[in-house]
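First comes the structure, then the notes that go with it.
The other protein chains are all here in position, but one chain of the complex has been omitted.
Read from first to last, the chains carry the letters A, B and C; within each, the first residue is number 1.
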């Protein structure tokens, strides 16, 4: 794929426009409720877990071709459902990501967090 | 937020570079295995389900401010873990998304899929 | 199945003994870490979501034979991984269930909770 056709950015509004058109052409908007899309997103996550669940960390880094293709497809599915869900719920993903990165930088100062799984734990966030 | 600071695109390689630096500064690369990141991604999905699980479709489209903020944060978390996982596993998200959209267009021709939950079903993909 | 063979109780210690023997005979204990079993449990949950995700509530209550068989299999998978995980982590499921039911009865008094999705919300628990 040339860089012109698939630059390594996701143009979220453009992708949302395409997904909207895809759904509209098939009369599928009625299926795309927040709950249904969240279920589909997590189902994609479940398939990711299924590929990885019994593997060692080493094997997970050296997947065979078939498993790699499956991981790639599930990552795409999750991305697509995430972008569609954000559209339906009117959330800006880029802005939400920036806000979360800023919060993480504040929550986990480098000097207190270094190599520390406990500090790292999301339970620490609560 | 001005458009200059938060354009509505995700520059995936740049975001991955930032996440890599964030992890490296805290000596957290060792935690970022494919399995751990997939678990964290799905845990974020689980929190999304938790916000939505008892709501009607109508209520899910009209969340209060607190729930809206929580959804926004979880969508950000999922996006961040997805981008980090793709980095660690060396998958291009934009290319995987394009490939999946092309496959979906082929799999669900407009005339056969119109308003049809059965055809829509992902089980039909298998 | 006769009632003698499949009474409607789950004898957890006996089931755990069978699962232990099953794993031991195949030299699979090494795969049965808490993380791996939790991943497998949630992957089963993801498949459940996949069956239900695009259905109306009415359709979900009137599944066809094939979907019903799939739901039944996934419920079994989840139960099996849950019981195996509890064994590996040395948690008593019946005691944990009793403790949770007692906590729920206290947290959701009948008069305050009646028909109330907000009170019902698990977010109220935090």
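A few remarks follow.
Please note the rule applied: a residue touches a chain if its C-beta (ideal position, glycine included) is under 8 Å from a C-beta of that chain, and two chains touch if they have at least 3 such contacts.
These figures come from a predicted structure and were not determined experimentally.
One chain is not displayed; in the complete assembly it touches the shown chains A, B, C. Interface residues of chain C with the unshown chain, by the touch rule above, are 1, 5-13, 15, 18, 22, 25-28, 30-31, 33-35, 38-43, 45-46, 48-49, 52-53, 55, 57, 60-61, 63, 68, 71-73, 75-80, 82, 85-86, 88-89, 91-101, 104-105, 108, 110, 113-117, 120, 122.
Contact between chain A and the absent chain runs through residues 35, 38-39, 42, 46, 50-51, 53-55, 59, 67, 117, 120-123. Residues 31, 36, 39-40, 42-47, 49-50, 52-54, 126 of chain B touch the missing chain (whole complex, contact as defined above).
Note that only the chains that are shown with their structure count from here on.
Where the sister copies chain B and chain C meet, the same residue numbers recur on both sides for over half of the interface positions. With centres defined as mean CA coordinates, chain B is found 2 Å away from chain A.
In terms of their C-alpha centroids, the spacing between chain A and chain C amounts to 26 Å. Once the centre of each chain is set as its mean CA position, chain B and chain C turn out to be 26 Å apart. Counting partner chains per residue, chain B shows two or more touched chains at residues 35, 38-39, 42, 46, 53, 55, 117, 120, 122.
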